[in-house]
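Below is the structure I would like to discuss, written out as structure tokens.
Note that this complex is displayed minus one protein chain, with the remaining chains in position.
The block that comes next holds chain A.
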Amino acid sequence: MTLFLDIVAGAALIVASIFGLVGSYGLVRLPDAMQRLHAPTKATTLGVGGVLIASMVYYYRQEGTLSFHELMITAFLILTAPVTANFIAKAHMHRNIPPEDLPPTGTDRGWASFDDPPAISERTPGEPRDPI
């Protein structure tokens, strides 16, 4: 059983190292800024997830108890990776694309990074508050 757990941990580590290396190499290799956004936010997060799975299996083999710290880190990283990717993409579009080339937002207001937020008196009742 310990040999099996060792093999599982080792395989997870190998897969994780491949994903992590691909993600970081894509950051250097891909030609366009929006394409470069893909590699680290997806592949590297998966790589860290693999490392944490390996460490869970490894500590289960060492101690005999399952620890859930790793699942916390994995959940946090998987929750925050899309948020940071969205923020970085928005910052890139804000700085590099002229405002008249941006796609329409679908509402009567423009992009939040260019337009001022509507005053409280102009809001219709029941309209949700703008995100900060």
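In this section, a residue touches a chain if its C-beta (ideal position, glycine included) is under 8 Å from a C-beta of that chain, and two chains touch if they have at least 3 such contacts; residues count from 1.
Everything below uses one rule, namely that contacts and distances are computed from a predicted model.
For the chain of the complex excluded from view, the name given in UniProt is "Monovalent cation/proton antiporter, MnhF/PhaF family subunit" [choices: "Ion-translocating oxidoreductase complex subunit D", "Monovalent cation/proton antiporter, MnhF/PhaF family subunit", "Branched-chain amino acid ABC transporter permease" or "Solute:Na+ symporter, SSS family"]. For chain A, the residues touching the chain absent from view are 3, 6-7, 9-11, 13-14, 16-18, 20-21, 23-25, 27-28, 33, 36-37, 40-41, 44-45, 47-48, 51-52, 54-55, 58-59, 62, 67, 69-70, 72-73, 76-77, 80, 83-84, 87-92, 94-96, 113.
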